[in-house]
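Submitted below is the structure of interest, expressed as structure tokens.
Here the complex is missing a single protein chain, while all its other protein chains stay put.
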Amino acid sequence: MNLLASKDDLIRWLDSLLQERIVIAPVRVQEQTMFQPISKVEEIAFDFDNTTLSPKGWFLPPTEALFTVQRDDGQVNLVPALVERDAVVFGLHPCDARGIALMDSSFLQEPSDALYRERRSRTALIGLACRQALPECFCTSMGSAPDDPSHMDILLTEVKDGYIVQVVTEKGKALVPKGLAKYKGKVPTPPKLQAIPTMEVTSAMRGLFNDPYWERLADRCLHCNVCAYVCPTCYCFDVRDYSDKGKVERVRSWESCQSPGFSLTAGGYAPRTTKGERLRQRFSHKFLYFPERFRDVACVGCGRCVKACPVNIDIREVISDLQQLTEVKSGS
Amino acid sequence: MDMELIQQIRDKARNLLEEGTVEGVIGYERASDGLTARPFFAYEPAAAERLIFDETCIHDLVKYLLDKKGKKMAIVVKPCDSRAINLLLNEEQIKRDKVFIIGVSCPGVVETSWNRRSETLQARCRTCQLSKPLVYDFLVGREVARQAEEETYSDITEAKAIANKEEFWLEQFGRCIRCYACRQVCPGCYCPVCFAERLEPLWVGIRIAPEENRVWQTMRTFHLAGRCIGCNECERVCPVDIPLSLLNRKLEKDVKELFAFQAGLDPEESPPFATFKKDEKLEFGA
Amino acid sequence: MARIGVFLCHCGSNIAGSVNIPEVVEAVKKLPQVVHVEDNKFTCSDPGQASIQQAITEQRLNRVVIGACSPRMHETTFRRTVAGAGLNPYLLEIANLREHCSWVHPDQVKEATAKAIDLVRKAVARVAWQESLTPRQVGITRRALVIGGGIAGIQSSLDVADAGYEVILVEREPSIGGHMAQLDKTFPTLDCSACILTPKMTTVGQHPNIRLMSYSEIVDISGFIGNFKVKIKKKARYIDVSKCTGCGECAKVCPVELNSEFDENLGKRKAAYIPFPQAIPNKYTIDKRGYPPCRVACPAGVNAQGYIALISQGKFREALEVLRRTMPFAGVCGRVCIHPCERDCERGKVDQPIAIRALKRFMADYELKVGKEKATPVERTKEEKVAIVGSGPAGLACAYDLVKQGYPVTVFEAAPEAGGLLRYGIPEYRLPKEVVANEISYIQDLGVDIKTNAPVKNLTEIFDQGYKAIFLATGAGISQKMGIPGEDTPGVLHALDFLRQVNFGTKVSLGSKVAVVGGGNAAVDAARIARRRGVNEITIVYRRSRAEMPAIPSEIEEMEQEGIKIQFLATPGEVLSEANRVTGIRCVRMELGAPDASGRRRPAPVKGSEFTVDVDNVIIAVGQGVDKATLPQDLAYTNLGTLSVDPLTLQTNIDGVFAGGDVVSGPADVITCIAGGKEAAISIDRYLRGVDMKEGRPEIVKRVKEVSKEGVKPEARHSMPTLELGRRKEFDEVELGFDEKTAIAEAQRCLNCAVCSDCRECEKVCEAKAIDHEMQDEIVEADVGAIVVATGAKALDHTQFGIYGGGIHSDVVSSLQLERMMSAAGPTGGEVVRPSNGAHPKEVVFISCVGSRDERTGDGYCSKVCCMYMAKQTIMLKEHAPETHSYIIYTDARGPGGKIFEDFLTRAEKAGTTYMRGQIDSVSQQDGRLSVSGQDFLTGAAFNIPADLVVLATGLMPSEDAANLFQILHISYDAKNYLLQAHPKLRPVETAMDGIFIAGCAVAPTDIPESVAQGGAAAQYVLKLFSQEAIEAEPMTSIVDISRCTGCLLCRQVCPFQAVESETLRDGRTVASINASVCKGCGICVVACRPGAIKLRGFSDQQILAEVMAL
Partner (left out) sequence: MKLEYQPKVIGFLCNWCSYAGADMAGTSRMCYPQNIRIIRVPCSGRVDPLFVLKCFQRGADGVLISGCHPGDCHYTEGNYHTRRRFALLRDFLDYLGIAKERLRVEWVSASEGQRFAEILSDFTTELANLGPRSKV
């Protein structure tokens, strides 16, 4: 059952949410749109194409302290980090919601990540269906759609008079304000996307593991961490202890398989020393290891990496290359 | 697009590959958006046909030479990029005889990002004095007399006048996600282990936080003092739009004024931190 | 896991008085890794130290922090304590609780205690990162280098050598001895300086352990104590010291005389010289300072200074020989050369340049006058025949050089007589045919075969005749046309045709009015010939102004004297004629615009300025070109129509065929053509020998740098006598040439810029064959273990003290000049005389502290020796001539050293010297006598002393270029360029650079016994080093982690000690490596190293950062 919230309704609703919860919403920062906790509803950028970073940072922040250890009068005290408030992520697109769902596969399987679990359970997702498809978008090829409500608690769709409110979960239902009119109009057709063929990517990936393709592709790769940090499904992190005059803090921060120091072991051994091996790791994780473990490909087709890569390593091209190379291989 | 120029590049690249003079040619090809350019490595003579050159070829390819040490490579080099060549020659990171430089006389490049290109020249191109690369083995393109605008560093003057500079910069650095794209793209950044990722000593923690990021960005820039060749690739690749040129250009300006030095103009001249003058006047007053 | 023990010292109440020690103890106990804390009354006392050792053992401490006084005080003590307990001494850290805390914060117990806790916490954080370090053992090269052969250096060398070690003694001058050798007597004993010095010098010269390298300089030093590598430049002395017997014959014949440095410019020496008779080594040196400017300026490289020097000695024949070493045309060039040499002549900066061209002509004239001897033919040592086409100056110069190298040379000349332009182009009144013929016959006498009436049309034919190389020098013999209407009218002549016809003797009829168009020598020659053919009115029409006129200025001048007019800034547009007869030319006025390619301003016609000149004939002299028709085929040409050749080798497009002279350059002057011929000769010789024709070309010659013009009195150049105007006929030479007396006088004006004139007369007389004018500087490398720097000082130049009359009045002399005069071996044979008139002075005034103790005129320091040497000199003056009376005007009269120095001053006073304390206002000259006026400080009265001689007691300053040497050695020096001692009191002969010791006046002004003592002391340090088995090197040095090194080698650039070397690894990577023996541990490289590959042991990033993080 769909409801309709006028623009004013929505603002009042968000305002009331803001009273009791942290609200994470798209905010315009110079020429970019970022998910940030807001203090006023006016800060929200309703009119945006896509955010530079996905909302994953709310659940897995770029940096967070896991716990601190301190020595007080001979006693050693460990204080774990806590999630203190409920939150709402507002304005995420269906692809981002799917990204969070994919992260769940890893973080919520037992033993689950306590901090992540805590944040996830205390956060509701109020999404926005996409108004238009961007040239880099390919979500429909990755199991999502511009109007896919699957992983949301509530999905809003912008229409002329306001927003269609589609309540998806019980958690969502509890958040919907009373008194919204029912929406009886037509649900607008979602924008059309060009589909890319995705058949056999996993098997192609497996077959081409030792192919020189990776070294060639990596030639132009700079091995920055941009693709991983903008990606809604990349969740690697590094953990380190900081000691400051006796107070020790365990911190985790984002890390990416593209950096040379990633998974460097204490003895100095680095499992992936060449550029090709590192780049292959990225795609192997997305198309091979993750689906082997959790069924789905770890890509939601948001196109952020396509747009952000400084040297245009286009994941869609990689998929197509893999398929072509496999055909060539099997053909020969 | 200057097809004649592109043909010259392709012909040269093909020749070099056919003759076996080089193992590969580093140049540009059309990006997946069909609109802009991206770096391209040609290893077979036939691949030379993919090479292009136009005003969207903004990347400084010289950085890639560091990946190909020991291999003889040809590389397409714009006048600005040639300063990176000189820098790396000065710092003994590349050997001149291992590089075949296809120099391009470039009328300037425009701002681009994926699927988007502007029509106006990049700011650095407007003040560029070089009509052709400072060093090359083969020159393509027409050498045009440049009518460079005067470099006034008005952006630096403005940034100096910001009321609360610490607040301004901590806000900028606060956005940094430490993806290190700025470092990875920089031809002057080639330490095996960057100070930011060293464990002993731990100069910069893995905490992605404004104060931590400030140490990172300040020292990154300072390591490039007198070495930054002004390609501005760092600012271009920054996914969160930190105005890195305001940092690099501030030091560029100071180095020029204090030490009369500009990086990459002469492979023989050493950067300012390699030397000193006994009688130079450097004030430490307020 | 570190187990840190912290020991806090009360230092009596020094620390405990301001710092609450119990509070510190409690705070420190809580620090991580601290397992033991205790406090002591005096930690440095025996019980305090024992307590530390006990705790180390009992508590199994592996790190120690001591909170006490400054580490600069007791770090060494406590390191020994810690080591005594079996712990590495570098695992210790000291917190400075006294100098940096309790003493500077008295009565602030709270703050001082908090600070003390911080300081200890900082030390605890740091000590955890401390590492065990062990000093390294390094070997020693037991050979010493002594720099400077003065008395200090001599003493050091002898002491080290006598102890049985090798010594290399390097002296910059040709002889050792230094300033002491210049002195007559020494104070206060009045010993004869030479008598006590000479035996030591001789011992040095003969000592089996001393390798004396005189006339040598240090160019580079690397390495470190015990292991230095030095590069020594042995300057070319042009005399092989192993052959030289010191007989002095070379000096006798040397024509070049200059002021003797040893005699302080009071005496003279030759370019081939020995500084003083007792010099060690007793070997001569030729003072050669490069090429003289005249030789550099000459396109053909003629050594003008060489022949001028010999002319000045009346050795005219020998002078001509010098010229003929380069080329055979003394008579020709002596007349027609454009003499670029004179333009660059340094004498021109004093008054006027030497008349070089006239002197050159004089040599040829003299030979003709006294009768020429037939030249001996050169022996043919080479097989390959060379053909030369054209017998102009280029062809003949080439033939001359080749025949002298032993090649068979044939010259082919199309005309009936040889000489080319010399014979057919230049009028007789400038260059008599007889002169040309004489010089050509000399070339023929040497063996060159000249075939006249022998045009060459086909090169293959020549090669077929067995010639292996061909030189084309056929000139540029066609007159260029102007391209104006009427140019073909009869009566219009072209200058070259006109001159050729006249020189051939063909009759040319001219009207009464002639216009000559052009501004070059051909135009001037044509005009003057026309005048001699009786033409009344001759006008030269030239399109630019006088300044741009290319003809020789003196020729223009003589022409104008002969009544020929010049119409500047005009050019003919048409030749007017009537009935096929020239009636005039229509000209247009020009104005000068911007400079053109030749650098001259381009003329442009002024509209409406046409005018007409009535003439009967027009002679066109606007340029000459190459006649392609007369040249063989297949040759390549330039756009200008001249032959195209390689600019370096002059080879044409055909292998083995070379070309030069006008046929390549277009019309040029004679000496440029000769130069072309000579260059071709070099190429042909190399071509025939099959060696690289391009190597080392163009030759870069070292022009002499500075030419001293000191004391050169202006003296006008001798002018060339000319034929009276009225007597100038067609064939009579206008210039008449110098006579012998004039030639000698003119030659004596030469400044001998390069000193040695390269005349090579010395070669002729040296029986030992020791002379080698081609000698080059040589770099000698040596390994040494220790270095003594004793580069000495020099006396200030008294001529810069104009306020005391120095450099103004000749009777104001320096004390060293007086010393030389007093010396029996000196320039005056021991007579003290007034330089102005040679008379014995009666009244002598000494002015003290000239340049010393006076910031206004020199340096602020006391030169120490002046008071004593003035006293000595006044005593000696009295002994030389009892009637002499001396005054000493002093600031303070110092007799440093107690014992007998003060007595010596008294002795001077008793001997009659008048001491006056005061200040000089002026030294003036009146009626040939000097007058010294000033103020007596003791009486306050003004004084005015008449004097015959004023002696300036000039102070000392470090020798020239000393700072350069100190920089090479990396030793510190002060603002006055004196060396800095490692410690001014306790380490007076050591430097901050281990293994480098210093002695004598290079450190500060010293007298002879002090210099000797310091020389001996420096030797003692050398011997102390050599007596050790090995050197223990400080372990706090930098090391490179090669896995992080990028090989940028910035560290090498910033290292002040050259401790960084580059090293290539097996994988081909270049990385830095630091020689721990050289590294001093400053850490400059650590900061320069961006990748963090360098660690300074003892001051690592970890250690310092730990301190920062603890605060």
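Each chain carries a letter (A, B and C) given by its place in the written order, and its residues are counted from 1.
Here is the rule we use: contacts are C-beta pairs under 8 Å (C-beta built on N, C-alpha and C of every residue); 3 or more make two chains touch, one makes a residue touch a chain.
A quick note: this is a predicted structure, and the numbers were derived from the prediction, not measured.
Student: For the unseen chain, which displayed partners does it touch in the full complex?
Tutor: By the stated touch criterion, the chain not on view contacts B, C.
Student: Return the single residue from C:50, C:104 or C:824 that touches the missing chain.
Tutor: The single option touching the absent chain is C:104.
Student: Of C:4, C:1054 or C:1071, which one is in contact with the hidden chain?
Tutor: Of the candidates C:4, C:1054 or C:1071, C:1054 is in touch with the missing chain.
Student: Just checking the interface: what residues of chain B touch the absent partner chain?
Tutor: Residues in contact with the chain left out: 159-160, 164-171, 195, 203, 210-212, 214-215, 218-219, 221-222, 225, 250-251, 254-255, 258-259, 272-273, 276-278, 280, 282-284, 286.
Student: Which positions on chain C touch the chain that was left off?
Tutor: Residues touching the hidden chain, for chain C, are 70-73, 96, 98-101, 103-106, 108, 111-112, 114-115, 118-119, 122, 970, 972, 975, 992, 1036, 1054, 1056-1057, 1080-1084, 1086-1088, 1096, 1099, 1101, 1104-1105, 1107-1109, 1111.
Methods note: only the chains that are shown with their structure count from here on.
Student: Could you tell me between which two chains the number of C-beta pairs in contact is largest?
Tutor: Going pair by pair, the biggest contact count turns up for A-B.
Student: Using Cα averages as centroids, what's the distance between chain A and chain C in whole Å?
Tutor: 74
Student: Roughly how far is chain B from chain C, centre to centre by C-alpha average, rounded to an integer in Å?
Tutor: Here chain B and chain C have centroids separated by 44 Å.
Student: Which whole number of Å gives the spacing of the CA centres of chain A and chain B?
Tutor: 32
Student: What parts of chain B, by residue number, touch at least two of the other chains?
Tutor: Residues 193 of chain B touch two or more partner chains.
Student: Which chain A residues reach two or more other chains?
Tutor: none
Student: In their complex, what parts of chain A are in touch with chain B?
Tutor: Interface residues on the chain A side: 29-32, 34, 52-53, 62-63, 135-136, 216, 219-220, 222-226, 228-230, 238, 240, 242, 251, 253-256, 259, 261, 275, 306-312, 314, 316-317.
Student: So in the complex, which bits of chain C are touching chain B?
Tutor: Against chain B, the touching part of chain C is residues 1043-1044, 1046-1050, 1053-1054, 1068, 1070, 1088, 1090-1092, 1101-1102, 1105-1106.
Student: Tell me, which parts of chain A touch chain C in their complex?
Tutor: By the definition above, chain A touches chain C via 71, 244-246.
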